[in-house]
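Since the structure comes first, as structure tokens, the remarks are kept for the end.
All protein chains but one are shown in place.
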Amino acid sequence: MTATLERVERTVEPITPRPHRRRRNVLPNALGLMVFLVAAFPVYWMVLTSFRRGVDIQKATPQFIPSPGTLGNYRKVFHRDFFWTAVKNSLTVTLLVLVLSLFIAFLAAVSVSRFRFRGRRAFVIAILLVQMVPAEALIISLFRILDGWQLINTILGLTLTYLAFVLPFTIWTLRGFVANVPKELEEASMIDGSSRFRAFMTITLPLVAPGLVATGVFAFIQAWNEFIFALVIMNRPENQTLPVWLQAFNEGAKGTDWGGVMAGSTLMAIPVVIFFLLVQRRVASGLTAGAVKG
Amino acid sequence: MENSPIMEHVDGITPRHRRVRPLPYVLLAPAVVALGLMLGYPIVRLFTLALQEFGLKQQFGAAAKWVGFDNFRAILRDAEFWSVLRRTLLFCAVNVALTMVLGMAIALLLQRLGSKMRLLTMLGLMLAWSMPALTSTVIWQWIFDTQYGIANWALGRQGQSWLSNPLTFYFVATIIVVWMGIPFVAFTLYAGLTQIPEEMMEAAAIDGARPWQRFRDIVVPALKPILLILTSLSVLWDFRVFTQVYVLQRAGGITRDTNLLGVYAYRISIGANQFDKGAAVAVVMVMITVLMTVFYLRSMTRQEEL
Partner (left out) sequence: MRSIKLAAGLATLTMVALSACGSDSTSSSATNAPAPAATTAAAPAAAETTVAPVPADTTPAPIVGGTGEGGELRLWLNGGDTPDDFVKFAIAEFNKKHPDVKVTFERQQWTGIVEKLTTALSSSDSPDVIELGNTQAQAFEAAGALKDLTADKAKLGGDDLLQSLVEAGTYDGKFYGVPYYAGARVVLYRKDLFAKSGLAIPTTIDEMLADGEKLKADNASTPNFSGMYLPGKNWFAALPFIWVNGGDIAVQDGSSWKGMLSSDKSVAGLTEFQKFIQETSGAPKDGDDSKDYIAFCNGEVGMMPAPGWKPGQIINKDDGCPAMEANIGAFAMPGLTAGTTSPAFLGGSNLAISGKSKNPDLANELLQILVSKDYQKQFADQGTIPALKSLLGGITGSDAATAQAKAAANSRFVPSSENWAAVEASNVLPDMLVAISGGADVKAEAAKADAAIEGLLNG
């Protein structure tokens, strides 16, 4: 950890493995494939089920391809009331939470890992403590304040709620990443005449890209999949988010239309995967941009 | 982290920076406002609820009576609470250990993979992560279903229940929790690994350090802040696992023998409308988590990392 300065320059390297490594990669590749299979199998089963006729979903002898398959489950999803409103609500809330939480958390992370100031330690401990409180225990009180502010059944109300639960985590995690960015880089840019704040935004921000990606994916998934707060805060059908909407296929005692649930879940996974594919490059190469200056 | 040059520099840039600077407060303000606004009142209220008699009647306007520590007494005297707590601690320890070890292994693996294979592996993890907890738990429950599960089909033990025995119940629950927890840990550690300069590893390799030594002497210290953060988060999450256990309990097994704290608290507060006792359980859970992380907090404070 002492060699902080030069570390930035070469990290681009592992992205393009040198040719002589190829042959030695049999074992890692086999392991990677295994990880992929184990991780993705339940997902495969979900997608498979979404193309199955209801009668074929639970069989004593499992089938690994959907034959005879059906698109009926997807048709049900698209035709069910409020699907598109739920898509719109979910996307709006999720994107708002993503942008706001990353921005606010980055500023806070810089603050606590780059400065010493009165109240800093209290803040960091508070951030950890807040995460220890089970969110479910706060539902009723949170609902009450949102009601007082007339924010029940509003996108803003749900966004603020998610922000409150995602922020401690994003700050907590980003802190580690900011701390790992050598401070000398900022100073170098300040010598060039940049202001401190500008240095954070132009130097540090790109350098913590991997951390932003990891926490951003986390924030995205949290907001996208959250159920219980969305259930109570958005209690009008036209305000539902997707996870709540999906429950319409679950008739409680009367059984569940699993084909519909799985088709809906599959569709719900697509934006997450797209988001990930768009940002995943940054996990590995987040340091490239900053390295030029370093 | 006595090695943190960063922190030393923070204050030491120039003496004139020692006056109260507004910048850190400005940077912190949005977070403080958002959290204070949304969580301040609910958290304070959680502690007051725990000291009141508060059920559905009070939720609908009846005056809440102060009862001191009665709720805590009721919880702590409940024999079930203690067996649930014991189970939860054990479950949490096993799950955190598995998640961290496997997550670290996968992160190291990702680093060794070519770009295509790495993308594939990450995509698999990402797919797992993107599944809503409810959906993935249901799928796993199907996999281990007594009559229609492919686990039983593959093992040729059709008709035998995985959930009726608490041990196998927790085995299934652990698989689900670890499976869901690994992607985030692996991604974050991999992101951390890319921040370690290649030169350090190469220099160590030239010095004749074995892979294990390089891991122990370079990777672990370099990743220590992230490892600690991830471990603490995993502890927090696995300590109050809810969905996975709740869904499995609906499908099989005996609830009384398989409750973990998260589910236990839910059954008390939302299920039985005893918000007061539910709040007390939540407060006890917070205190236990503080105890579990106190070592971490102290080491952070001591090493001035905080």
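Miscellaneous remarks
As written, the chain order gives the labels A and B, with residue 1 at the start of each chain.
Going forward, a residue touches a chain if its C-beta (ideal position, glycine included) is under 8 Å from a C-beta of that chain, and two chains touch if they have at least 3 such contacts.
Just so it is clear, the model here is predicted, and its values are computed rather than measured.
Screening B:Ser161, B:Gln244 or B:Thr293 for touch with the missing chain picks out B:Ser161. Residue A:Ile140 is the one among A:Ile140, A:Val217 or A:Leu242 that touches the chain missing from this view.
By the touch rule set out above, chain A reaches the unshown chain at residues 53-55, 57-58, 60, 72, 76, 78-85, 139-140, 143-144, 147, 150, 152-153, 227-228, 231-232, 235-238, 244, 247-260, 270, 273-274, 277-278, 280-281. The missing chain lies against chain B, touching residues 55-57, 59-62, 115-116, 119, 146-148, 158-159, 161, 163-164, 249-256, 267-268, 270-274.
Basically, only the chains that are shown with their structure count from here on.
Looking at the complex, you find that chain A touches chain B at residues 1-4, 6-11, 13-17, 21-22, 25, 28-29, 31-33, 35-40, 42-43, 45-46, 49, 58-62, 103-105, 107-108, 110-118, 120-121, 123-126, 128-134, 136-138, 140-142, 145, 160-161, 163-164, 167-169, 171-173, 175-177, 179-180, 182-184, 187, 196-197, 210-211, 213-214, 217-218, 221, 225, 227, 243, 246, 258, 261-262, 265, 268-269, 272-273, 276-277, 280, 283-284, 286-287. Taken together, the chain B residues at the contact with chain A in this complex read 1, 3-7, 9-11, 13, 20-21, 23-25, 27-28, 30-32, 34-35, 37-39, 41-43, 45-46, 49, 59, 106, 109-115, 117-136, 138-140, 142-143, 145, 147-148, 150, 153, 158, 179, 182-184, 187-188, 190-192, 194-200, 221-222, 225-226, 229, 232-233, 236, 240, 242, 262, 265-266, 269-270, 275, 278-279, 281-282, 285-286, 289-290, 293, 297, 301, 306.
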